[in-house]
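Below: one structure in structure tokens.
Only a single protein chain was left out; the remaining protein chains are all shown in position.
A and B are the chain letters, set down in written order, and residue numbers restart from 1 in every chain.
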Amino acid sequence: MAKDMTKKKIIIVGGGISGLLATIKVCELGGEVYLFSYCPVKRSHSLCAQGGMNACMDTKGEHDSIYEHFDDTVYGGDFLADQLAVKGMVEAAPKLIKMLDRMGVTFTRTPEGNLDLRNFGGQKNKRTCFSGSTTGQQILYALDEQVRRWEVKGVVHKYEFWEFIKIIKNKEGICRGIVAQSMNTMEIKSFPADTVILATGGPGQVFGRCTASTICNGSAVSAVYQQGAEIANPEFIQIHPTAIPGSDKNRLMSEACRGEGGRVWVYKDGKPWYFLEEMYPAYGNLVPRDVASRAIFKVCVHMGLGINGENRVYLDLSHIDGDYLLRKLGGILEMYSEFVGQDPRKVPMEIFPSVHYSMGGIWVDRFHFTNIPGLMASGECDYQYHGANRLGANSLLSAAYSGTVSGPEAMKWAKSGKNGSELSEAEMEAARAEVQREYDKILQMNGSENAHKLHHEMGDLMYKYVAIERDNNGLDACLVELKKLLKRWDDIGITDRGHVANQEAMFVRQLRNMILYAMAITKGARCRDESRGAHAKIVLENGQRKHDENGDLVFMGRDDKNFMFTTIINYDPKTEEPLVSYREFDHSLIKPRARNYAVAKKE
Amino acid sequence: MAEKVRFIIERQDAPDAKPYNQEFDVDYRPGLNVVASLMEIQKNPVTVDGKKVPPVVWECNCLEKVCGACMMVINGKAQQACCALVDNLKKPIKLQPARTFPVIRDLLIDRSRMFEALKRIQGWIELDGSWENRDAPIQNPYTARTAYEISRCMTCGCCLEACPNVGPQSDFIGPAPTVQAYLFNLHPLGKFDAPKRLNVLMEKGGITSCGNSQNCEAVCPKSIKLTKYLAQLNRDVNIQALKNIFDN
Partner (left out) sequence: MIHTTFYLRRLHSLCGLLVLGMVLFEHIFTNSMAILGPEGLNTALEMMELIPKPIFIGLEIGGIAIPLLFHGIYGIYIALQAKNNPQNYGYVRNWNFALQRWTAWFLVVFLIWHVGYLRCYVKGVTGTPISFELLQNFFQNPVVVVLYVIGMWAAIFHFCNGISTFCMTWGITKGPRSQKVISCISMLLCAGMCLITLVFMGSYFVY
């Protein structure tokens, strides 16, 4: 088949919601997409989103407004999100929902046939559109179907089971292609493009056990970071308050449980203590995730009130009608029964907070361009929209919205003539050969360390020092330990030297990227001397954690003067260490105010 | 001494290599599942004979039974490995790749035929475009509930593996893709192309290849009532066949 040479070629790495929507947009604008993914795009991590997608539909008679959604998002994000970007997103939200509805997303409906809405954390109005408790899955599938339609038309070329390794820049320093490796045949190849969009999702695996899929390792983000892309706000890692702890992974129990009336409690003095409702009377169980996580952590770790002394609290749905629950939350209740062996409709679930989402990511401007020309980032792998803490059900929104921005912008850039010269065969081969050399070196590794054990250690380290409560001692220690891990990486020995689906060799390469990303997270956290959103830092006094007269830990306050800036992390190729600086962002629309969920929001 | 769980794993080094068995022991812990066990083997890939071997290759993503990646044959039955709790399995636990599909390596299989089948049944809604044009049509909430049930299909391939009529000996596209056609026929916009999809199902390898063994429904990890929708589709294609004859 003769290829249309005039068609603009866009490489999109990652087939989650953001990547797929960008793909659709590019196709509609006449471009040709090369879609790379670790897995069949239909198995991307977007499908783990459960609770829903926020959009001001205002169909519940609550006089909800787009402004309210805007304010909730900015306030929930502790005033660290670019407000113009957020405004664009919340304004587009209802339109996106209608589009997804037309695409066949099986949203849950009211008796009248309208889209049903539910409550979600950090918002007082019903604003969350949902499909049972597998909303992400349903949205992803609908987009996957649309992309398949374009694939049949021959304008989408899927490279599933291909791992993105790095970008290729032309002589002007503009990104004009990528190197990727087949995960089955292990073939390494260069691919040219007019624009490259990364939509590779979050770095959950940096923390080992988390709610993320095993494929969410942030390796691609780290790879471009090492090639000069700036990472922004990586220290803001969302800890989801309600997850089923597990040794292989912490399985998410959607915020929708609380949205549908679930209550969190532990026994105190022999009686149930609904501590969230007591601590935050205005929002109760529906406080934002960072607030809920810290409260649960405090109750379990500092007060020792966890179930049977373990780090668990109850998430209770048993007071709600079983049929209603099945209809609204069927998917996740079934999951709980399956993995824990108890029926959440009858007994309270046992949950504990877990690493869940990264607000930070590759720095992008409002059009999703990174600081490397020709390279864009979209979805969880970018830092836009959520500030210091993400509201529940805003992730599907940001994923979808960013795709609708990055796709058309990628086409605009491709047509602008600013993207410099095409890659020559020699440049492409040079890039390929370099990756091949690195890969061959990994295949020869013959040391004493096991990559998976190292990964496990890194996860423990990150959980210990860079999770819910942080302090500068711990962060310093963590950085030292991470550097040691990086050293030990060189001493990895691999047992698999095969040339078919060598998952071990691929993992070794990803692990190095993960360690470097972990360093960026830790360094960002170390340098931010304040508490904001998901980043909560304890005051040190004489080198010890400071406690107040009640014995409670004293956290640093929010410091708008010094830290209402975006953290920017650059990679120092010489020392391999992260370099921290700060950058202004737009906060012109809503004036910062103190964040307090004990009282109803005052604007 | 921790209790051990014995795994017998059918391995294969390359697509055309000969399969062989290897045995591994994994420390038992409560709630242990098959994926977690394979992860332990990754950390210490040593067989029961003390031989250090390449870690077992398999596919998994979400570990929550929504992505469909980790389907394999466990003790003879196709299922998701992530939610196959060791407690519920007969020991020693035997793991095999789902050989209805081409094996790439060990437990890793190539399921692209399922995605190809989704192309064939035109599993999408013909949208004018992703731009805003009007409100989406209202939907009957009961129909929507049925659609949601079917739409939870995660293309894992359990039903294809269990179906006696799917395999190299036949060209049946399998229960999952067939029933997906019904999903799109239910949507108020997807309905417009229902005759197209039904005609595709009448072709060779379509719904006529269903032999009503009903294994698909029995093994579906999502408990989708596949046989009910297959029967409904049978009804629909029959009517479509009459229309094909008499409307022309």
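One rule holds for everything that comes next: contacts are C-beta pairs under 8 Å (C-beta built on N, C-alpha and C of every residue); 3 or more make two chains touch, one makes a residue touch a chain.
These numbers were taken from a predicted model, which means no experiment stands behind them.
Visitor: Need the list of shown chains touched by the one chain that isn't shown.
Guide: B
Visitor: Out of B:19, B:137 or B:164, point to the residue that touches the absent chain in the complete complex.
Guide: B:164
Visitor: Among B:47, B:143 or B:232, choose the residue that contacts the chain missing from this document, as touch is defined above.
Guide: The single option touching the absent chain is B:232.
Visitor: Of the residues listed, B:44, B:112, B:143 or B:209, which one is in contact with the missing chain?
Guide: From the options B:44, B:112, B:143 or B:209, the contact with the absent chain belongs to B:209.
Visitor: Against the chain that's been left off, what residues of chain B make contact? List them.
Guide: Contact residues on chain B toward the absent chain are 76-77, 162, 164-165, 167, 169-170, 172, 199, 202-204, 206, 208-215, 218-219, 225, 227-228, 230-238, 241, 244.
FYI, only the chains that are shown with their structure count from here on.
Visitor: Once bound in the complex, which stretches of chain B touch chain A?
Guide: 13-15, 29, 31-33, 35-36, 39, 42-45, 52-55, 57, 59-69, 82-83, 85, 104-106, 108, 110-112, 115, 118-119, 123-127, 129-132, 135-136, 138-141, 144-145, 147-148, 151-152, 154-155, 183-184, 187, 189-190
Visitor: Could you please specify the touching residues of chain A with respect to chain B in the complex?
Guide: The contact residues of chain A facing chain B are 21, 24-25, 28, 39-40, 42-45, 47-48, 95, 98-99, 101-104, 106-114, 131-132, 134, 137-138, 141-142, 145-146, 148-149, 151-152, 160, 184, 213-215, 246-249, 251-252, 327, 331, 335, 338-341, 404, 450, 452-453, 456, 495-498, 500-501, 503-504.
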